[in-house]
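Every protein chain except one is present and positioned as in the full complex.
Each chain gets a letter, A, B and C, in the order it is written, and its residues are counted from 1.
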Amino acid sequence: MRVSVVGATGYSGVELLRLLLAHPEIELSKVVSHSSSGQRLSGVFPHLSGIIDDVLDGVNAEQLAEHSDLIFTATPAGVSHQLVPQWMEMGVPVIDLSGDFRLKDSGLYKTWYKKETAEEKWLQQAVYGLTEWYREAVAKAKWLSNPGCYPTCTLLGLAPLIEGGWIDPRSIVVDAKSGVSGAGRSVGLGTHFSEVNENLKAYKVGVHQHIPEIEQVLAEKLGEHVPITFTTHLIPITRGMMCTIVAQVVKQNASSESLHEAFRQFYEGEPFVRVRPLGRYPATKEVMGSNYCDIGMLFDDRTGRVTVVSVIDNLGKGAAGQAVQNMNVMMGWDERLGLMDTPLYP
Amino acid sequence: MRVSVVGATGYSGVELLRLLLAHPEIELSKVVSHSSSGQRLSGVFPHLSGIIDDVLDGVNAEQLAEHSDLIFTATPAGVSHQLVPQWMEMGVPVIDLSGDFRLKDSGLYKTWYKKETAEEKWLQQAVYGLTEWYREAVAKAKWLSNPGCYPTCTLLGLAPLIEGGWIDPRSIVVDAKSGVSGAGRSVGLGTHFSEVNENLKAYKVGVHQHIPEIEQVLAEKLGEHVPITFTTHLIPITRGMMCTIVAQVVKQNASSESLHEAFRQFYEGEPFVRVRPLGRYPATKEVMGSNYCDIGMLFDDRTGRVTVVSVIDNLGKGAAGQAVQNMNVMMGWDERLGLMDTPLYP
Amino acid sequence: MRVSVVGATGYSGVELLRLLLAHPEIELSKVVSHSSSGQRLSGVFPHLSGIIDDVLDGVNAEQLAEHSDLIFTATPAGVSHQLVPQWMEMGVPVIDLSGDFRLKDSGLYKTWYKKETAEEKWLQQAVYGLTEWYREAVAKAKWLSNPGCYPTCTLLGLAPLIEGGWIDPRSIVVDAKSGVSGAGRSVGLGTHFSEVNENLKAYKVGVHQHIPEIEQVLAEKLGEHVPITFTTHLIPITRGMMCTIVAQVVKQNASSESLHEAFRQFYEGEPFVRVRPLGRYPATKEVMGSNYCDIGMLFDDRTGRVTVVSVIDNLGKGAAGQAVQNMNVMMGWDERLGLMDTPLYP
Partner (left out) sequence: MRVSVVGATGYSGVELLRLLLAHPEIELSKVVSHSSSGQRLSGVFPHLSGIIDDVLDGVNAEQLAEHSDLIFTATPAGVSHQLVPQWMEMGVPVIDLSGDFRLKDSGLYKTWYKKETAEEKWLQQAVYGLTEWYREAVAKAKWLSNPGCYPTCTLLGLAPLIEGGWIDPRSIVVDAKSGVSGAGRSVGLGTHFSEVNENLKAYKVGVHQHIPEIEQVLAEKLGEHVPITFTTHLIPITRGMMCTIVAQVVKQNASSESLHEAFRQFYEGEPFVRVRPLGRYPATKEVMGSNYCDIGMLFDDRTGRVTVVSVIDNLGKGAAGQAVQNMNVMMGWDERLGLMDTPLYP
């Protein structure tokens, strides 16, 4: 199967290349970058020397459609909505890693992204690809909107609680922490080494564009819209994300054991979600370079609250890994194809 | 005034030395280390070469009392409670940076620290030195228990909300993040570079010994005991601490502006608490090497909750800095003496 | 083929596991750790949860021989020389990642390692496995001593210069820089996060045990012993090593172009050595998680010296990667089996 990547010189794009190069069922067709078109890929990314020496293509929607059986778009916000509808019309499958097709309400997109996105007729056609919670829809999808890193990490931590009716959703407080690669490869003072290193920052407090994405999923699952508190922090690591989730438990006789068992059962058989033994909490490095989401939890009977710690590699399960997982599901392949690398530790 | 430091080869101890060396009103008398007794201080800490070349003394309570007008103890948990009562009996003022004298209930200490501490008659005599909230008591204190780093960072973020009756204390959720120097200078796998670097961990979830310390202060201020949710994380930086505090606002007509004004007024004239302008949040590096606590906040009218971001240098305001500040207040000196260094940035 | 790993809970050992788990021609037999015998591997290394849940075996030489067609020893200095001779006598192939079998002169070992090693009859039987420079010997080897990280990085940078007679070997000055994982997983103040982070140290200046290893290879290739200057530094990264090599060029009419061409030709067809285009120098991250050694160089006509910059992942080509490469060569398999992962970037 011929697969193309648009936006290959961003961090999600180059991680996609790494995964696709090792995928047994596909061949890379076009590797596209708007900013570096015409340059040799190994010039932009010397780590790819001798592995893939292609010249980067510019964006040409028709040519891409012609040479691709599936297209990944890993472009900045505000770009893919200009490209994908053409491919929808042509019938070319797309997996979009940007935020453009995640919110089904284009007004909501405008409010939180401060930009325009596609018309809603297109938005509706894109399936939201949080694989573990939407696998059936993903399996039937032709156009897929890959979830954001924060929503993935948060929703996988919440899913067993929501599905099991364990918590009052109005009480959800999420403290989210991301490595700097999540901010992309575009330079700025906020990602300048000397400003970020040995530093810890809160950013976009109360206004992060992943908030409505999480709430949209919760609303769909709960049948009502519930606002959450979600605070984002920048941590001086390159890869890795942790969401620390707190919520009030409403089930009678809850205990750490019963909650843990609920998580264990919910994720039984899932190849990419690992529930830690009770009393153990995952660290981000334990999933680095992989598609895993690792989860630990505690019920605190002093407060009646549950604390869930959920970690992913923001470029793995938070972006390129989940995109490849979704491709596997869409194609009816073994979901694990190309994704079974052991995390790189230490 | 002759001042001695016990536990000088820990990180709080060596930070105390740095501050005391620059303090205009004191002279260093004894510099004591149990583990490195007999070694030259500049051998243990080469950064002190040519600055202070004393040989480290062993612990000799009587000799220390004789040569000191005030003693700082910066020892691990479970040590100072064996020393300080002797000095209390001799009438020598002490500022204890360990946890041994913070909890007034020795049973609570045993529950959370898994160790014994002093008898309660001694515990009662130690004033809890969160300077901004207990300045009058500090001014009269002879024996002072210096607050923990997490309680300092959290309680300074909560004080205006508690004093102003803004929030439901039962709703307090704190996500706390600390640099690794907070774990001290004793080696272990949990602070081994290759395990911590490029990694993000939650630890002591629900069982951190600073939880009862925070709740003790809140109980005293509120008149009732209220359990809080408090989750601690290890961040791969050396110095710096951030507490992200969320709570339900109960005041009518609250707004970011009114909350900000409450913080501004509460901390007006305080030399070491800086409230950021609305919409700005502090980063840990902005207080590095200083005694500042910087605070930003937001009222989210979607959820009715307030989010407070509070940062300190865990070795500064979180340990040695506040200890010196307390000494200044105890002595009736200008509270800022020896503490007006500009944070080291970048 | 059944392969066992002794010393699986060190960093080289756990990297070996990662590579062997993905290797198509072998199955893991015994996974052995002296220090963690009886523990579940995923308890020691949670990143292996759900991937390999074996209980760690203790060291039992006979049992290991029985269950293994090849044994990797990734033990601290001074251990494998006590184990390997038994397997030599039994005829079991071994690849030793420690320093015990690298120096053919046991007196030299004692001088530099301050320990004893095996008798010379055993030392002589172990082939030195710097694959690119000793491939023929490796192909015939049954007992292999895997090179140290520094010697690998240095000698691959020097080989084209030595073989081509470009430089005066008496003028070699190497400045070597290593990530902290090279110091292993044993804790100590020298690898304590707060001591290493944001810090840069020279260590073992003039006394590093890899010096005689490099000189032994050079002596063999040159026909005479030549001492080199080799200074080692600890860099606050987890993985990665760089050697900056300077030497006086003695060939007439040398130029950057002619030197570059010599490197290019020397490494033509090598799957794991990548020579950068002239004017480009490799960074350690460009080989992270891989078995590559990347090299750049410059001839400075102001001084008549060449500067070579050589980088590896100290746990990859510097340890586990090269060990697997050597296994592949020893077995007559495609040298690249299990080693073609793209470096993890960023």
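One rule holds in what follows: a contact is a pair of C-beta atoms (placed from the backbone, for glycine too) under 8 Å apart; a residue touches a chain by one contact, two chains touch by 3 or more.
Computed from a predicted structure; not experimentally measured.
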Omitted-chain contact residue, chosen from C:152, C:209, C:244 or C:290: C:244
Candidates C:107, C:165, C:188 or C:227 - the one touching the absent chain: C:227
Option from C:102, C:260, C:285 or C:317 whose C-beta touches the chain left out: C:285
Touching residues (missing chain, whole complex) on chain B: 11, 14, 17-18, 21-22, 45-51, 181, 197-198, 238-239, 274, 276, 280, 282-283, 285-289, 294, 340-346
Residues in chain A touching the chain absent from view: 11, 179-181, 183, 185, 187-189, 191-194, 196-198, 236-238
Those residues of chain C which, in the complete complex, touch the missing chain: 173, 175, 177, 179, 194-195, 198-203, 205-206, 227-229, 231, 233, 235-240, 242, 244, 246, 281, 283-285, 288, 296, 298, 300, 302-303, 305, 307, 309, 311, 346
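One rule holds in what follows: only the chains that are shown with their structure count from here on.
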Distance between chain centroids, defined by C-alpha means - chain B, chain C (Å): 45
Intercentroid distance (Cα basis), chain B paired with chain A, Å: 38
Of all residues in chain B, the ones touching two or more other chains: 179, 194, 198, 236-238
